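Here's a slice of the assembly, chains where they normally sit.
When the chains are written out, they are named A, B and C in that same order, and each has its own residue count from 1.
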Amino acid sequence: MTVRFGLLGAGRIGKVHAKAVSSNSKAKLIAVADAFEKAASDLAGQYGCAVRSIEQILAADDIDAVVICTPTDTHAELIEQFARAGKAVFCEKPIDLDVERVKACLKVVDAEAATLMVGFNRRFDPHFQAVHDVIAKGEIGTVEMVTIVSRDPGAPPVDYIKRSGGIFRDMTIHDFDMARYLLGEEIESVTAQASVLVDKAIGEAGDFDSASVMLQTATGKHATISNSRRATYGYDQRIEVHGSKGAVSAENQRPVSIEVANASGYTRPPLHDFFMTRYLDAYAHEISAFIDFVESKSPASPSGIDGLIALALADAAVKSVKEGRTVKVSEVTGVMADRSIFQGR
Amino acid sequence: MTVRFGLLGAGRIGKVHAKAVSSNSKAKLIAVADAFEKAASDLAGQYGCAVRSIEQILAADDIDAVVICTPTDTHAELIEQFARAGKAVFCEKPIDLDVERVKACLKVVDAEAATLMVGFNRRFDPHFQAVHDVIAKGEIGTVEMVTIVSRDPGAPPVDYIKRSGGIFRDMTIHDFDMARYLLGEEIESVTAQASVLVDKAIGEAGDFDSASVMLQTATGKHATISNSRRATYGYDQRIEVHGSKGAVSAENQRPVSIEVANASGYTRPPLHDFFMTRYLDAYAHEISAFIDFVESKSPASPSGIDGLIALALADAAVKSVKEGRTVKVSEVTGVMADRSIFQGR
Amino acid sequence: MTVRFGLLGAGRIGKVHAKAVSSNSKAKLIAVADAFEKAASDLAGQYGCAVRSIEQILAADDIDAVVICTPTDTHAELIEQFARAGKAVFCEKPIDLDVERVKACLKVVDAEAATLMVGFNRRFDPHFQAVHDVIAKGEIGTVEMVTIVSRDPGAPPVDYIKRSGGIFRDMTIHDFDMARYLLGEEIESVTAQASVLVDKAIGEAGDFDSASVMLQTATGKHATISNSRRATYGYDQRIEVHGSKGAVSAENQRPVSIEVANASGYTRPPLHDFFMTRYLDAYAHEISAFIDFVESKSPASPSGIDGLIALALADAAVKSVKEGRTVKVSEVTGVMADRSIFQGR
């Protein structure tokens, strides 16, 4: 079977997914849509597919699944439309910046028994997946403390910041999902501190560029997250898990693994310059997993619920910074209680 | 000039200092005192020095300086006695578990214009010192985020825990000092979370064995600390500093640097098994620095104030865990305000 | 422009090239030929191309270039046929096991002004290429000593050994080419020692499984090569270049970059298990370079001459082991003198 794809959005992340879909022998990219005609036609030219409007893709008989890479404020509406149209949906995170809107959207997905997968690409990185495997095999015993360092190479433009929902919903959201994935149990409380150290304009826009977060589960497991919007040395992406019998870690990746030695010392090249190259394999594996879910009609993972919970953790972090205290996830939203209403799709 | 030493306490850490003093060409170990006669005479035999009572050392003409390695609850009293007797004092951390008692003690030290150095040995580790040097030279720009991982190889007996003042005052206190040392400015707020994951008996004794801490300075700089009482892989001691122009880190140390490769992979030996070997060089450099302060009659560093502030940070962490909120250091104690009353000795 | 490919040989290395050709947006795999019908049809099915005989590919109008992955003893004949048919030729190493036969073949290639590229894939590995770039930029000054470690994960069957031409022509040949590539000047003398340590049957077949080689250039530069047919820890592929101003090295690659720590130490996974995964990127870049040569009609590199010289170095190594002495490359063959007769194609 070949899964026939429509791509919604031909921007930076849309290009990444177009490549992943096109390289997959079980997938075929049929059409691409974008508000900017030229962006769509350029991508269509590169991969030999059609340019269509979103409405045409919605109505198309020759499309089984869509990848949603449009602006965040359109995600929930599009998920609902395509779920109702019987298409499988892969949506970039976040579903929406508002928890209630996400919940409403997931109810539609649930009612339609639609396949929805949310783009937490890092779960599909082979190195992080190997870390998860080591944990799953019991090699480090019971997980006790997860440490995540996640730093961008450089701060985005303030215009981006303003539409982003803030550092916790835009950037840390990936780390919240990774923490859940590695802890293996739900997070109960969030404590965060944040400040503006990189770019004053970010502060003036009401956001932060440097953040530290502590998470705790009901059984007392910890996770800590360290975020910065600027690391001169590249895209810093490390995870480390300490358990009762040992620890496992995934080091940073580099485009080339050489070392130059001279009188100044031994120098290895900087890290990858951003997610498009750092997570190249992860994006390919992610689409591959989505195709498997579509083919097998089994619930996708990470699911809409995973997207919802990560967002709720971000909301709790925002509240924690504002109020200077530890925030229970249950305070922020009834998400955990609501969880049972969803069938895990 | 040779500095003539008396050693108070011949236990585990006393032995470490006896070795450091004896190996230093500018020092001479004259006498050792210990409540357990045999501990004192064994150490005296090994290093060819006398066994004396604390009173005899206090009264001795042939002793310039003492190293206090007795139980914590005797530290403040001994510091005061030896300061009054005109001896230079090196005291193992902490000065006392009670901030007010520490302040009273430091007033005596100040009044006597005595030399007092507190045993934050990690500042003298050559690797951590090299990290500090890199920062001082401006190589990483402005410091923004300090990350400290500090894990013991195994939990101590519950009897030790009961007398320890709790994980923050006993273990994290070193990390609080290191955070201040690397941040280069005072910490304004402390947020901590802690749990019992290693040994239930530690929880029954009212303490924790796993802790995460976030610190913030007035200018918004962050530090995070991750502590566990048990790491199967050895004594885990790492620091990492992220700044505006780059980052610097000090990796873990191993007794031997080999790697064995076979079908299971590439294996390096575990870390040092505890502080006595991991910080062997640090203890030697620490005593050497103390001797320099004694000889030059300049204020010692880390000073009594450094000991006081680290303790106040520990108190703030305790309060933070209890109340589930960020605690300002100013809440806990008037330490920062009081600081000016001390002359930095 | 799209370069239309025929693939000759659908075995292990044929599959690797089929994938590289198919993934390249400037290439199209038109047909595959193999003496075993099923091998050809399986591969054709996987990549959606035709099955044809070699004769059909030779006569085809819709094929611009061929990749020769057939058994070694057919290479020279096929190169000549396809060169005469006006097709661009990419041929797996070696062109032939006999230097004189290679020279005769290259004369045909030269007479036809055909494009011929020889499959020294390692030159296209991004890490080794980065090493070459560092040298080219002068970062380590003048190259003085090249060190190559190249070990296979496990010894091949004795049947393979018997047809292989021996360890120097089959395995070390890659390292001879790499040494030339990194030294940046021709090798003047070869000294080798070899023994049977892995598998007695290899010795009984008249070959060796463990070899050490020293090379020297006219200006006195050194290269050393260490080969073994069996490394339990994986496919060991390292290069290191020492120069007047510094050194540069490329470490081994692993499928995943994680580390597991426990009481036994810190363990990283084994290396790649062989060239198909270790050099995946190299094969893709290699075909990409070939396409560029075909499109630009410029001389290919590595060329037939590069293939010839590497074979001559292997012959010199064989002679060195046999005679227990350093062998000048000029002794073995008139290759260097003949070099001028070839136009570098």
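By our rule, contacts are C-beta pairs under 8 Å (C-beta built on N, C-alpha and C of every residue); 3 or more make two chains touch, one makes a residue touch a chain.
Everything numeric in this text was worked out from a predicted model, so none of it was measured.
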| item | value |
| --- | --- |
| Whole-complex copies, counting every chain including the 3 in place | 4 |
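Please note the rule applied: only the chains that are shown with their structure count from here on.
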| item | value |
| --- | --- |
| Interface composition of copies chain B and chain C: same or different, split at half | same |
| Chain nearest the overall Cα centroid | A |
| Angle of rotation relating chain A to chain B [CA atoms, steps of 5 degrees] | 180 |
| Between chain B and chain A, distance of the C-alpha-averaged centres to the nearest whole Å | 41 |
| Between chain C and chain B, distance of the C-alpha-averaged centres to the nearest whole Å | 58 |
| Residues of chain B engaged with two or more neighbouring chains | 232-233 |
| Chain A-facing residues of chain C, complex | 23, 25, 46, 126-127, 130-131, 134, 139-140, 245-251, 253, 255-263, 269 |
| Interfacial residue positions of chain B with respect to chain A in the complex | 142, 144-145, 147, 149, 151, 189, 191, 193, 195-198, 210, 212, 214, 216, 220-222, 224, 226, 228, 230-233, 242, 244-247, 324-326 |
| Of all residues in chain B, those that touch chain C in their complex | 232-233, 261-270 |
